[in-house]
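Note that one protein chain of the assembly has been removed; the remaining protein chains are unaltered in position.
On to chain A.
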Amino acid sequence: MFCDRAIELVRELHRAPEGQLLAFNEDGLRQVLEEMKALYEQNQSDVNEAKSGGRSDLIPTIKFRHCSLLRNRRCIIAYLYDRLLRIRALRWEYGSVLPNILRFHMSAEEVEWFNHYKKSLATYMRSLGGEEGLDITQDMKPPKSLYIEVRCLKDYGEFEVDDGTSVLLKKNSQHFLPRWKCEPLIRQGVLEHVLW
């Protein structure tokens, strides 16, 4: 039946758990576009037939194909737009540099969209005043305490704290560090907040 492939695309998204970005289904997209082309061409010829040959019995079929075309378009746009929203969420989760695994799941145009988005966001944040603006991708949770106990999950190297002293972040070492400094590293997976 028509629109099967389009519905498959949407179903694929529906199956993926919240926020997860699967590989870009280029084949699926191409197939839906091909179906649309075929439907359109059939409609073109039928419309000509109906007009010149007086075949008004073709009109229901034409309408039906048109509905399928609209459905296909809607499904495609839903698929693409939903993926954009997931990609947008990645910027807020991982920061400007995405892990490679995720980049492989994105198409070239999606990567371009992502780059434009993060540039727009950066421009906006910089304009918020002060010297460098305000990074609103930080401070995602209300601050409970000034310093937190963190454990290092990977070797990171030297890390400078506010008053000039630096700490060596080696795997499995634990430190008591200012919360606002740790937040980006926690999100990147370098540090882990130790809760007693």
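Some notes on this structure:
As a convention for this text, a contact is a pair of C-beta atoms (placed from the backbone, for glycine too) under 8 Å apart; a residue touches a chain by one contact, two chains touch by 3 or more; residues count from 1.
Operating definition for what follows: contacts and distances are computed from a predicted model.
A chain of the complex is left out here; the name its UniProt entry carries, from "Longin domain-containing protein", "Guanine nucleotide-binding protein subunit beta-5", "DNA replication complex GINS protein SLD5" or "40S ribosomal protein S24", is "DNA replication complex GINS protein SLD5". Only one of the listed residues, A:23, A:59 or A:136, touches the absent chain: A:136.
The chain not shown here is touched by just one of A:50, A:80, A:102 or A:153, and that residue is A:80.
Of the listed residues A:36, A:152 or A:169, the one in contact with the hidden chain in the full complex is A:36. Although one chain is hidden here, its contacts on chain A can still be listed: residues 29, 33, 36-37, 40, 69-70, 73, 76-77, 80-81, 84, 88, 107, 109-110, 112-113, 116-117, 120-121, 123-124, 127-131, 134, 136, 138-143, 146, 163, 179-180.
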